[in-house]
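All protein chains but one are shown in place.
Note that the chains take the letters A, B and C in the order they are written out, and that residue 1 is the start of every chain.
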Amino acid sequence: MIQPVNISMDVLNLTTLAPMLVAVVGALFILVIDLFKSNLDKSLYVMISILFLFVDLIAVYESSLTFMQNGTVIGLFDVMQIDGLAIVSQFIIVIASMLFIPLAMTSKRFHEYSYPEYFALFLFMIAGFQFMVATDNLILIFVGLETASLSLYTMIAMHNRAKSFEAAVKYFTMGALAAGFYSFGAMVFYAITGSVEINQIAAVLDANSYKNLGYVFVAVAFLLASFAFKLSLVPFHTWAPDVYEGSSAALAGYMSIVPKIAAFIVTMRLFEFLVHSDIVWLKAILYAFVIITMTISNLWALVQSDVKRMLAYSSISHAGFAMAAVLIGTTEANTALLLYWVMFTFTNLGSFSMLWISRQKNLLPGQSSDHSYEKFAGMIKTAPIPAVIMGLFMLTLAGVPPFALFWGKLYMINAAVISGYTFLAFIMAINSAIAGYYYLKLIVYMFMKEPVDSRYEKVYTKNLSLTLKTVIGFAAVGTIFAVFAINPLLNLIGGFVYNSGF
Amino acid sequence: MLENILTILIFFPLIAGILGFAIDKNSFRAYGIAVSLVEFVLSLLLWFYYDPNIAGMQFVETLPLIPTFGINYFVGVDGISMFIIILAAFFTLIGIASLPKTPNEKNMIITLLFLQMTMVGVFAALDAIVFYIFWEFSLVPMIYIIGAWGGPLRIYASIKFFLYTFAGSLIMLVGMLFMAYFYYQTTGVWSFSIEDWYNLVLPKSYQIWLFLAFFIGFAIKVPMFPFHTWLPYAHGQAPTIGSVILAAILLKMGTYAFVRFSLPLFPDASVFFMVPIATISIIMIVYTAMVAYAQEDIKQVVAYSSISHMGVIILGTFALNVEGISGSIFLMIGHGVVSGALFLLVGVIYERRHTKLMSEFGGLAHVMPRYAAIFGIFLMASVGLPLTINFIGEFLSLLGFYKQSHILTLVAGTAIIVGAIYMLSAFKKAFFGNVTKEENKNLPDVNKTELVALIPLVAITIWLGVYPKPVLDPINKSVTRLVKFMHEKSRTPDGKIRIQDPLKVKTKKVCSDCASCKEGE
Amino acid sequence: MEKYLYIALFAPLVSSLFSSLFTAKPKKQFVGVIASLLIATSFVSSVILGFYILGGGEAIHVELMTWINTGGLYIPFGFVVDEISVTMMFVVTLVSMLVHIYSNGYMDHDPSFNRFFAWLSAFVFSMMVLVMSDNFAGLFIGWEGVGLCSWGLIGFWYYKESATWAANEAFIMNRIADLGMLIGLFLLYWNTGSLQYDVVFSKVALLDHSTLIWIGIFLFIGAMGKSAQFPLHTWLADAMEGPTPVSALIHAATMVTAGVYLVIRSNPLYDLVPEVGIFIASLGTFVAFFAASMALVNRDMKRIIAYSTLSQLGYMFAAAGLGAYWVALFHLMAHAFFKALLFLGAGNVMHAMHDELDPFKMGALKEKMKWTWIMMTVASFALAGVFPLAGFFSKDTILEAAFVDHHYVIYGVLLFTAALTAFYSFRLVALIFHGNDRYSQFGIHPHEAYNYMLWAMAPLFFFAIIAGIMQTPFFEMVEEALNAREYHIHSEAVKWIMLIGTQVLVIASIFYAYRKYNRNDITVPDGTSKTENRLCYKVLFNQYYIPYFYEEYLVKPYRELSGLFWKKFDLRVVDATVDGIAKILYNTGEETRGMQSGNLSVMLRWMVVGLVILLIFAGAVGLAVRYSDKILSFLSALGV
Partner (left out) sequence: MEIGLSHYLILSTILFGIGLYGVMSRKNLLMLFFATEILLNSVNIGFAAISHYLGDLTGQMFAFFVIAIAASEVAVGLGLLVVWFKRHNRIDLDEMMSMRG
């Protein structure tokens, strides 16, 4: 005899779902449009996506207001948890998505954008990420993660090039393995604590004072492995360079930002309590992850001959850099991570967009990849303004002040300093210096070398359209004038992070 | 306008540079000269309105930038920094005015204007992060100048220059963050203001570590042995204007930073490291002078000579008394003028012969007498002849350090010998003897454009050598304040002994003997 | 009176600046004339000042302006005219004026005529600054200034390799000594708080003895360089590469005496440290003999005179070191006259002989160059110290001073050196002017110099003869300033024996020199004669192998070490380390990039490997934690 379940709408608190629902509705809306009239222009879908994302943003904003009044909001059978982290990260996710999706409006036609499904998948993916960050339930995290990932695999493949398929297959297969790791880790946690909610897991472990420490380690090992995959920490990073190379620059840039921030949020939720429980093992492991990832991917980036691949390795390195925040685990560190990521969003948006506008249908003569360094040789002579802007983004990535990423680095190193991670701080500093080389290499090619082939000259802005110009201009302005945004951002993010207990 | 003169000085070149993008490239030189002239006049205004009776910061401006984190736009000058700012403006002006025909002239001048912004910014900044921003950003225009207009190894040179300095300054940045953190721990407020930091008294062990972190950043910039190897490449490959600015101003950032940061922030550590640093300086002086002597390329001689002279500057700085520090600051200006001029002169001959190898010259005194005469004047200034600008700085630096160590000063004093050896032998190789090479027989003497740059430099070299008072007085004032401050701040007994209160030392003397008292009456 | 001071000081500067305007232009006679006139103005002013001081006037002390003022250091451009400086001013301006006039003729055909006067006047200015300054820093300005001008004038004929080499050698050697001088100044400053003569000398008495010794030694090192004392003497002989008027002015009469001037000026200091004084005197004595011995065999007319200068500088130091400052100063003055005369005479000979310097290739010039012969002979007599010429009074007093102070060794050596002096002087005179003519076989047709050149030499000639009578007024003038005393030998008999004995010795030497070299069968030595192959001849002829030693064991190692430092150390070690670090990083990247093989299976395996490592580490730590007490007890059992 089943008792009728009586749940009040207040407890359900469906408003917590509003942002994700907007995205999902948007996706369905696009699919419905396509049902009625196919072969519509991509610009329509781009604008619809942006519109829905805008509504999404408003919904996030609403929930942030609620958070500021009432603190963390729980909803939907206690599954949803809208705290400061969720709100900030959703802001980043949605805004970054709004900035990246206009990159579809290139002047050249690309295969994937002719499918409305692409935009639907895009919105689904965003919904997935939003779910990931707005919960502390391992099931919902899993669902969100997989929703987003599966959409992403498909989107990569839709680029319709041999390399894109290869990238999609690689990403997919490894993603499946990571999903296995994740679920196994969750299972172990479930076995020892009887819960799949991070809060409760923490509570239970605290209560029995980590008596099953060995199993905790196993669970953490599996979960760490799966998130290390998402965050592309060495040695789980191997998908990243290939996937970045295989997918379109626009999507690669997107991948370097949004999935990672979602994963970072989950990692923070998952490991923060463990870090704070003084488990030396975890600290050592994270320390090793951070340093190895930062350093060795830097070294690999040094030897690349393709700019996009270099940026892929650089993104890995940046992820390692940001991962330090999880290791440090203080409010300052978490704030620094989010600040860093906001800055990184603008910078990578700019740099990948610059690659994107120079994308041509077919490989250039004498080239084996799309964006080799040689392609940009002597760019200052033929396309000075794009060269200057590209140089700007490279300098920003290198952490040259006063551009955006410098402030992220500054605050991150500071977080290490004030928590006593002196060695880490120095390693971070030295890695920034090593990284200088490969960013500088592109600058050297653009500004100091003679053009290799006159046929390359025409491609630098081949894909440029007004929309792309706007996006790049936005990114450039954002990176240059970041200094004026730091203070409000710091206050805002710091407030959100602090008030949600991280 | 005077209240904001520093901001104007910093950002005027930037804005002018940005606007410059819109200007036609054939009329660009006039624009560049006009802008840098205005900047130079503004910098002179700074001097004109500078109150020499105040030792502390003047023309101070503050603007909150990241108040939460204690980062503010905070600028100001005192006697220590003001003249280097003027020098920077001056060298940009004559650099642009005497620019020989270059490809992409417009890009070059815009880059120089950006560079000027960073140079002025570094010396005006009183907030560590603002300082760091300009410090670091100054690399960018410089590598562009080296990398785009340099010699065959220009890319290697510019990358080396960038990475080396970049690595050093990042470590310095970590040091700055620690410093800010200690300040936060003590006061509960974040601040990156140097003036605030000055008030922070740290235990000696902390001082030592922080000193080291700052030291790496500064030492690479100076460059101090053994971090100096980027410099010969940078100079060797850079175009004339690049070398001039690099030698005249950019290197001074490092030595200036020692005075601005290391000494007042870490007086005890400064005392602790005095002997090791003096030893390094001596190595710089003697060793690089010998290396300079072995060079075949005249520009490399001047480049290595720069390192050698920087050794004297560092030595003077770590004399930790008014005489030495004033001398080292004066020598910064002096060396700026002289080495800048020497690089300009090397550029003159390079323009004509497209080689810098001394074996290619010989007997130039016969073909280009005016050139030889001007070169000779700067040669003698570089060697530190009295009544030239360099002598005063070198004399005071060595004099100051003699107080600290007799033996080390004796060894460091060989600067005047080894300096003469490489300079004179280089001069002999290039200018004396008979004209052996056919290409050299009809070289034109210095032309008007070049004289425009060189004559003012000759004038300054001799003027400040004979009458340094207008410059030395403000320096002296600010340095006295600095040393007094260090004396009071120092906590170790050794520090109290090594850093003497400059005012007390003065009163100990009999007043009738002390001519400066007479003057004051 | 102050205006005369300024005129005396700045007229040479004006002259130099004026001449330098025309340096790039072809010869302009008026440049030489105006320069000479300006120096003459300076001379007249100096003479006026000299009579003023001689008449018992107060020392003039002016302060032009501040130079350096920082911390406790205050250095003005201050000038003082007192007994010491006025003597120097008189000597300097007189000789300079005459040399300027003389040079109008000597440099007649030189294309760089104007430049010569610019340098020469600049030298005079520097020298005036040196002697007139009222502080050590000002002295140092002049000190370095004369070094610079000496460099410019030795290397005046810059197309000659030997000239430029000698110029650089002179400059660098002087710099070595200048370091000592600088250190001396530092010591003075940090111990007395000032560099003003009056302040410093009023305080030296309060300093402890060891400091004073160091100050004395370092200042003397400075003096050794300028005055070319052993072991920094080699530059002086090489400096003869410069035009002869330069040798007369700089390397005989004025600049090289700056060291002596410094010691005299610092007499309150050296009075307090007699041990340093003895050292100075001993070194001076040694150099007197040492240089004279090298002059004996040399075959370069100018070098012989240069060694003689060196030798006489030794005499001066001997006197100064023994505290007989006034004698040193007097000998300085007297020496300036006859030595300048000697050099200018040599210049005439060179002019006549087309720059031939080997006296063995001359001979019998007295017929062609009567006045030169007369003047040089008289100058040589004066140099030898023959009564009643200038050298007799000054040199004899030095010997007396040594004798009276019971420094018999010094006395003996100096006496012997006096004989050597007489010998080499007349060896030179005999070889040049007497004997048979050997020049004609080289196709040279000598002629007497211009009249006005001879006239320019006349005052020197005059002073070389009569300077002796100035001894008493001079003594009275400097008596107070230099704390001077007369040297009286107690026994009249001993005094006369010494006087006459010295004269006899000198004259005997002269006769011996004449006998040996005033012969008609003298030939140009070709390195085969027995004398030339004697060891002591070789040693002397090669200047005791000291230049060789310097070249082989100092210059060459320095050059090689420099090359080594650059090529082997700077590039191979320091720079290679930097590049090596970069290379290691890059190569690590290059070597390990194989991890990214692009093969999906490998990538998956990497993931599993990562997981396994995590698990193993987890297991190890987990076990360690679980059995921590057992591990601990086990470890303690092992004694860890």
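Please note the rule applied: a contact is a pair of C-beta atoms (placed from the backbone, for glycine too) under 8 Å apart; a residue touches a chain by one contact, two chains touch by 3 or more.
Every value quoted in this text rests on a predicted model; they were computed, and no experiment measured them.
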Task: Taking the whole complex into account, name the chains on display that the unshown chain touches.
output: A, C
Task: Check each of A:M68, A:A191 or A:V477 against the chain that is not shown and name the one that touches it.
output: A:A191
- line: The listed residue (A:S49, A:Q130, A:T154 or A:S432) that touches the chain absent from the view is A:T154
- line: Missing-chain contact among A:L12, A:L40, A:V55 or A:A176 belongs to A:A176
Query: Of A:L31, A:L51, A:I74 or A:V143, which sits in contact with the chain we cannot see?
result: A:V143
- prompt: What is the set of chain A residues that contact the non-displayed chain in the whole complex?
  reply: 138-139, 142-143, 146, 150, 153-154, 157, 162-163, 165-170, 172-173, 176-177, 179-180, 183-184, 186-187, 190-191, 194-196, 241-242, 245-246, 303-304, 309
- request: Against the chain that's been left off, what residues of chain C make contact? List them.
  value: 593, 596-601, 604-605, 608
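What we mean here is this: only the chains that are shown with their structure count from here on.
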Statement: So, in whole Å, the Cα centroid of chain A is separated from that of chain C by 76
- request: Just give me the whole-number Å value for how far the CA centre of chain A lies from that of chain B.
  value: 44
Message: Just the number, please: Cα centre separation of chain B and chain C in whole Å.
response: 35
Field: Sequence positions of chain A contacting 2 or more other chains
entry: 434, 437
- request: For chain C, jot down the residues that touch at least 2 other chains.
  value: 582
Message: Help me check something: in the complex, which residues belonging to chain C touch chain A?
response: 582, 585-586, 588-590, 592-593, 595-596, 598, 600, 602-604, 606-611, 614-615, 617-619, 621-623, 625-626
Of chain A, residues touching chain C in the complex: 169-170, 173-174, 177-178, 181, 213-214, 217-218, 220-222, 224-225, 228-229, 235-236, 238-239, 241-242, 280-281, 284-285, 296, 298-303, 434, 437
Message: Using the touch definition from the top, list the residues of chain A that touch chain B in their complex.
response: 380, 395, 398-402, 406-407, 410-411, 413-414, 417-418, 422, 425-426, 429-430, 432-434, 436-437, 440-441, 443-444, 447-449, 483-484, 486-487, 490-491, 494
